[in-house]
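Below is one structure; the comments refer to it alone.
Note that one protein chain of the assembly has been removed; the remaining protein chains are unaltered in position.
Per-chain residue numbering starts at 1, and chain names A and B are given in the order in which the chains are listed.
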Amino acid sequence: MSDTVALTIDNVQLQGRPGQTILEAADEAGIYIPRLCHLKGLQPFGSCRVCTVLVNGRPQAACTQPISPGMVIESSTEQVREIRKDLIDMLFVEGNHFCMFCERSGNCELQAMAYRFGISAPRYPFLFPSRAVDASHPDIMIDHNRCIRCARCVRASRDLDGKEVFGFVNRGPHKELAVNAAARLVDTTVDVTDQAMNVCPVGALLKKRTAYVVPIGRRKYDHTPIGSEIEGARSQ
Amino acid sequence: MLLTERADRLFAGMTIAGYAIGAAEGILYLRGEYAYLRAFLEDVLTTRYRDHLLGAAILGKTGFDFDIRIQMGAGAYVCGEETALISSCEGLRGDPKTRPPFPAQKGYLGLPTVVNNVETLCCVPKILEEGPATFGGHGSPGSSGTKLLSISGDCSRPGIYEVEFGIPLTEVLTLAGADDAIAVQVGGPSGQLIGPKDYARKICFDDLATGGSIMTFGPGRDVLKTAACFMDFFVDESCGYCTPCRVGNVLLKDRLERIRAGRGEPGDLDYLQRLGTTVKTASRCGLGQTSANPILTSLANFRPRYEEMVKAHQDGFNPSFDVRAAVSEAEGIAGHSSVIYPQPIEER
Partner (left out) sequence: MDLALPASTKKIVIDPVTRVEGHGKVTILLDEANQVVQTRLHIVEFRGFERFIQGRPFWEVPVLVQRLCGICPVSHHLAAAKAMDRIVGGEHLTPTASKMRRLMHYGQIFQSHALHFFHLCSPDLLFGFDADVKIRNVIGVAARYPELAVQGVMMRKFGQEIIKATAGKKIHGTGAIPGGVNKNLSIQERDGFLQDLDQMVTWARGAVGIARDYTVSNLQTLAPFGSFESSHMSIVRNDGAMELYDGNLRAIDAVGDKIFDQVPCQEYSDYLAEEVRPWSYMKFPFIRSLGPERGWYRVGPLARINTADFIDTPEAEAARREFMALTGGKPNNLTMAYHWARMIESLHAIEKIRDLLHDHDLQGTDLVVKGERREEGIGIVEAPRGTLIHHYKVDDQDQVVMANLIVSTTHNNEPMNRAVQKVARDYLSGVEITEGLLNRVEVAIRAYDPCLSCATHALGQMPLTVELLDHAGQVLDTKST
């Protein structure tokens, strides 16, 4: 097996390494493929589909699809952008995302993604589900209204903390995050120092009493759009 | 029907498949609805063990070892998707797995696995017995052999028919007594809803592909209702793993219901088309990739019916929601009826 794999993404030729996913190869080349459920350091999961690309014309999730020689990948074409916008919209309307008072506003990846795509209001109607808040734990809270079912916390707790605090229950539109205990967070082994506490892309899994401590203007996405850390690598 | 009437042939096919790929274990995945068949199938297996057609050194051939066990499932539709089926066999949630790796690389418990359906496996002994030429002599180019069709709906002779691949749909409809069908769903919920202009098309892999299901709808049926029922089905059966299938199907269903309730607007057709295409393109597994078909195919084949429901009102004003219903919750909280949208006096 040769030690490089040649492929093109949006007409840019690049050399990936065998075993990499499309997303990993793109990251290394400084090409940002939008993603929400994927987080470096966690097993790829492939649920949000925001990383959808066309590989030789066929849709694939860039975060799970391994590269192979000669792949011709479209990531920033109009068609792909429109699909991603739809998916971001869907995540917004599926939950109750009130950015205007959410404590993750400015640091939220879903919100930042919407800004990156120029979405000011979703094209789909809000579903306004009725969802709970689990504030039983003294230092941690889950606001299910904002969970996007990305499983980052599930994977981090399982693979990094060795705990399996989180999992999913129910199916289809009713699928939701649950904790590995009778019903409440306080009954689990979760701790505020767990790695799982640092991975939630939105304002669903929260450390209590840390809200709004960073003023507007110094939040993560106040000045640069999401993805610029990766695109920045390219221009250097 | 194959399980009840040709179980032995199925198990023979599985055993041959095991021999061909060098596998020692086979699993029959039996969904919950067929639990009543289990005792009977176990009997058939016992008989085959007794006859040395299963177990160690089959028919005295050293090294040809093959066992079959029956795995019960709970009956989720998505478990017909091969990777979800494997998850279910492993005792996990019946969620599809990420591909690659494909089952043939890493399947059940991480081992290479071939997943086939009962009908395919039943063909295997036949082909070996009668020779490929006989099998290839049936059917049409690219689609050899015969196909079992399960025909239901508005027809005078519903039932299971074995037909040659390549048969035009009209002939199938005549066989089943459904010549007056206004619409036919070919291939189950994830297939296509087609109308009379397509009845001349043929049942085969490159034209009207079907796993075997044909549902007929007679005069007086409303295709929008048919599509809505199938969308209900997909909303229920989605595993919820990926965004487009989990959310998109609900949105499709809601908009279709709004149109059916007479509150549609002309732009809704583009809305359904766009949304359906995204669900089809971006979903993670076969279920999601086909779940928009009831809407996409009915929209393509019965567009006038949709157009009739969404035409612009004469006053140029299409109310997309019921304002009285919308304010009722707020009225409850406030303890007053709305001042701006008062109830008609007779309702008070």
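Keep in mind that, in the parts below, a residue touches a chain if its C-beta (ideal position, glycine included) is under 8 Å from a C-beta of that chain, and two chains touch if they have at least 3 such contacts.
A quick note: this is a predicted structure, and the numbers were derived from the prediction, not measured.
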item	value
Residue of A:Val12, A:Leu54, A:Val214 or A:Ile230 touching the missing chain in the full complex	A:Val214
Residue touching the undisplayed chain, where the options are A:Ser136, A:Asn180, A:Gln195 or A:Ser228	A:Ser136
Selected residue (touches chain absent from view) among A:Glu103, A:Asp159, A:Glu176 or A:Asp191	A:Glu103
Interface with the unshown chain - residue positions in chain A	100-103, 133, 135-136, 141, 208-209, 211-217
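In this section, only the chains that are shown with their structure count from here on.
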item	value
Distance between the centres, which are taken as Cα means, of chain B and chain A, whole angstrom	31
Contact set on chain A toward chain B in their complex	44-50, 52, 59, 61, 64-66, 82-83, 86-87, 90-91, 93-94, 124-125, 127, 148-149, 168, 170-175
Contacting residues of chain B [partner chain A, same complex]	76, 93, 98-100, 235-244, 246-251, 254, 274-275, 278, 281-284
